[in-house]
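A protein chain is absent from this complex, but the other protein chains hold their places.
For reference, chains read A, B and C in written order, and residue numbers begin at 1 within each chain.
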Amino acid sequence: MSDDSLSPEEFAEAAGAAILDAQSRPEETRDVLAEAGLFSVSVAEDHGGMGLGIEFSVPVAQTAGEKQLRFPVVEQIVLARAFAGTEAGEALLGGALTGTIAFAGSLEAGFAARAAFATTADVMLVADGDGAALIDLGSVTVEADATLDPEAPSGFARLEGAKVLARLDAAAYAGLKRDVTILFAAFVNGAAEGALNRSADYLAQRVQFGRPLSAKQAVRHHLARMKLGTEVAIARLRRALLDNEFAESRAVETALTGALSNAVFVVEKAIHLHGGMGFTEELPLHYSLRDVRKIETALQAGAQTRAIGRAFIDAA
Amino acid sequence: MSDDSLSPEEFAEAAGAAILDAQSRPEETRDVLAEAGLFSVSVAEDHGGMGLGIEFSVPVAQTAGEKQLRFPVVEQIVLARAFAGTEAGEALLGGALTGTIAFAGSLEAGFAARAAFATTADVMLVADGDGAALIDLGSVTVEADATLDPEAPSGFARLEGAKVLARLDAAAYAGLKRDVTILFAAFVNGAAEGALNRSADYLAQRVQFGRPLSAKQAVRHHLARMKLGTEVAIARLRRALLDNEFAESRAVETALTGALSNAVFVVEKAIHLHGGMGFTEELPLHYSLRDVRKIETALQAGAQTRAIGRAFIDAA
Amino acid sequence: MSFDTNVTLPDPATDRGAFRAHARKWLAENLPSTLQADSLDFKYPSLDEARVWEAAMHKAGLWGMTWPKEYGGHGLTLREHLAVNKEVGAVLMPESVGSIGKELAGPVIMAVGTEAQKNHFLPNILTMSHMWCQGFSEPEAGSDLARLRTRAVQQEDGSWRINGQKIWTSGAAKADYCLLLTRTGTVADKHRGMLMFAVPMNTPGIRVVNIKSIDGKDSFAEVFFDDVVVADDARLGAPDEGWSAAIRVLSIERATNRMYRPWRFEAELKFLVKALKSDPDLAVKLEDADVQKRIGQIVTEIDGLKGLIERAVDQMMGGAPIGARGSLSKLSWSETHQSFMGFAYEMISTVTPLNSPLAQRAKKHFTTAYLFARAETIYAGTSEVQCDIIAQRILNLPTELKA
Partner (left out) sequence: MSFDTNVTLPDPATDRGAFRAHARKWLAENLPSTLQADSLDFKYPSLDEARVWEAAMHKAGLWGMTWPKEYGGHGLTLREHLAVNKEVGAVLMPESVGSIGKELAGPVIMAVGTEAQKNHFLPNILTMSHMWCQGFSEPEAGSDLARLRTRAVQQEDGSWRINGQKIWTSGAAKADYCLLLTRTGTVADKHRGMLMFAVPMNTPGIRVVNIKSIDGKDSFAEVFFDDVVVADDARLGAPDEGWSAAIRVLSIERATNRMYRPWRFEAELKFLVKALKSDPDLAVKLEDADVQKRIGQIVTEIDGLKGLIERAVDQMMGGAPIGARGSLSKLSWSETHQSFMGFAYEMISTVTPLNSPLAQRAKKHFTTAYLFARAETIYAGTSEVQCDIIAQRILNLPTELKA
């Protein structure tokens, strides 16, 4: 990464500016993000993108997590990349359509579930055999599963009569899943970093017994452990994206499971450290909590951790 | 308990004095403890004991844990009680024999294992069908399993030719196992309490940057959590020994599993809080660590916790 | 809703189990399924429904057990209070909407109030005729009461003029009275000059602004007091005196309020397991070693909490001071339940869609409970405050070198 002319920091900065802009005009979120090129980083040059690897979208996803962007930005990026060159891909890239991914269900099973922002998205990827199909959400009825997040419910849909717009074969679908793993890891790392930074700022300003709360050793140690976990998670993802000395690529699964367990810890602790403030709807920490928990269940973090252990046992 | 003329505190005091005495004359430990009546509390009056319930031996076991008595006092108490009225029971009660219990193996399996102090004990209880048999350790060869505790190794024995001195039927064996559960819970609660008190004393005296280490909030919070866990464990055991409003007795399993997980936490943390001192053989905290860990494996705490969960699931 | 309130309470002296058996029987016969979170009929009650239900509970001997009969209580002991709480905990009814009155204002008034105040306030609390809210916390004060700014100034006619702002005031919008903590001096006086009032919430100058909590409810409010004038008979105790007496009451309350918690947690765990069993895709997870062990740990933790509470009751019945031991239960129950709710949320969320109605009900319950549980380590003194108290007042750890 660092050898390239564009540094990840520059991508993060550009993404940050675009996201702030989008948050000031919530109705135009998709357009603003598309115009800023956030969906195009990892799309092939031939198809209108910047032609960079998925690792260059990492700062975008991380910044989105940190700034609590409420838009399926990870889904949009990986769908635009996977469907580059198709009509749907072009629409996703340019911001004419919003895409989401159903992490449960399949065409065969007849339902799709755990699709973020499905009630407002236009297209949804759903498993289909060993590949996946992009379906037109206008062709099905989406029910909101608002239990965890009334403002940004997950979606559930019966798939009878679903109109398929495009397909991914097994290899392409596997590639997309790897991209999803990477970018969600980045997104939740960003969420953790944001929660940590908000907490550190808050506790530096909040006064008790004549000193800032950040002077208390218990508070300092909580923040230190949040920092440690987040640094480890970020370094783990960074490493997963680099080849080893023998030019072999690395597995990315632990980058996601590690990012998720850290982010749950950090965001929950951040709420705790904010005291009563942390428990209010006004303070936006709970958005990150919901986002992180939704990703955790959608990507089945517990089952993935178990699979990582089983794979290690089998290989030993 | 509290209605009786002898209070648990008085038992704890008497036990404490006897244990200190025994520790000053290690060669005569068994005699000193027997003479002080520590093995007789829960033995029927007809058979030379004080005729009190097992709950009156709780302060004895807890004090033994707290004072790090290196003698199989729990085994001796429950064996003296279970075999009261037999020749072996009388010898155990009076301190003519030392008894231990093998927590793995059986007569049928042909081996006995996880018996504390088996290399120095005279008799050993081992499972036999649905009951148990007390065997003469002179009739078998005991090998030391010194991996965890070279000074007080567990014992392993092949049981071919073992001489059986007495037997317990299924009901009596079940009663003994309940007694063991209760007294080991008390012993490890004592170990935790001792480790906590030693840490609090040490950290109140140890000076850094002009103040005692106990002034540091991180240290104070560690000790507070050790205190909390230990208070909960003690209260849990106390409750398990009391009938409910409907005069029904309570299960004792969680008292042991809870005591063990707390004691592991507290003793490990106590070593940590002592810094380099805690890691020396000179400071006796590691005796408690070894004791607690040996009881944990002997009584299969992990499997018991799982069984508690399974029983709850089945009953729900 | 109507309930059987024509009840003769058993005499606990003749039969230790009688009172608990009574509570169990009455709840079994009277608690409607709409008030049970593990019922498919469950519906969060309106304020009026909750008042009717709690008033009936009181009449049936399930509230006010330890309050003197002259003030509407049942004149019994903490032991009956505990026995009832075990049965109240065993059913998943909503939390009391009158708990500020029954567990905070009532005991304070009992300790420092005048006879007239006791006669006026106490029975109305138990019959749910008066709803109370608590005005202690302030935006800038947190747990540092020395920073409290709400000020009460006595006027020539003996009345008091109050100015200030309170926060985290649960149920302020529906309350009839506020148990208000003020200072009579300046902030520089720190802990001196603290004074409490029973302020009617319809007094001119009071403004309530609800605050939404992360579980989507109006869980609490900010309350502004602008030149609020109350008569001198709204004062609870004398300056200083009242507050220090109240502090003692509150430390007992911290150890004894909502005693039903571990029994409630146990009922929630049963609900969770039943819900998991009801859906085949979830039921298989109950075979997993990690799930069985985690449930075993939660059962163990619940038993520990029960032990703490039963021991505290026995000690108080024996006349022992409760001291700072309420901090042990607060720290313990809040962290046990918070972590249990994390587990429950994760378990019930692993499968989607859920086809069993009971599992769907459980998903709603545990998702909300998971979010709400974020507050449990915060309110009534954060975990850090409890640890500070345990270190200071139970372990007596020195902060300075001994001379």
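The definition used in the following text is that a contact is a pair of C-beta atoms (placed from the backbone, for glycine too) under 8 Å apart; a residue touches a chain by one contact, two chains touch by 3 or more.
Bear in mind the structure is a predicted one, so any value in this text is a computation, not a measurement.
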item: Which displayed chains the hidden chain touches across the whole complex; value: A, B, C
item: Candidates A:93, A:233 or A:267 - the one touching the absent chain; value: A:233
item: Of A:44, A:172, A:204 or A:283, the one touching the omitted chain in the full complex; value: A:204
item: Identified contact with the non-displayed chain, of A:23, A:214 or A:300; value: A:214
item: Candidate in contact with the missing chain, chosen from A:9, A:27, A:46 or A:245; value: A:245
item: Touch list for chain A against the chain that is not drawn; value: 2, 200, 203-204, 207, 210-212, 214-215, 217, 220-221, 223-225, 227-228, 231-240, 242, 245-247, 254-255, 257-258, 261, 302, 304-310, 312-313, 316
item: Absent-chain interface as seen on chain B, which is shown; value: 104, 111, 113-114, 145, 147-148, 150, 154, 156, 206-209, 216, 218-219, 268, 271-272, 275-276, 278-282, 286, 289, 293, 296-297, 300, 302-303
item: For chain C, the residues touching the chain missing from this view; value: 288-291, 293
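Convention: only the chains that are shown with their structure count from here on.
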item: Category of the chain touch graph - line, ring, star, complete, other; value: complete
item: Contact-richer chain pair (by C-beta pairs counted) among A-C and B-C; value: B-C
item: Length of the line joining the C-alpha centres of chain A and chain B, rounded to whole Å; value: 51
item: Multi-chain contact residues (two or more partners), chain B; value: 217, 221
item: Multi-partner residues of chain C (each touching 2 or more other chains); value: 384, 387
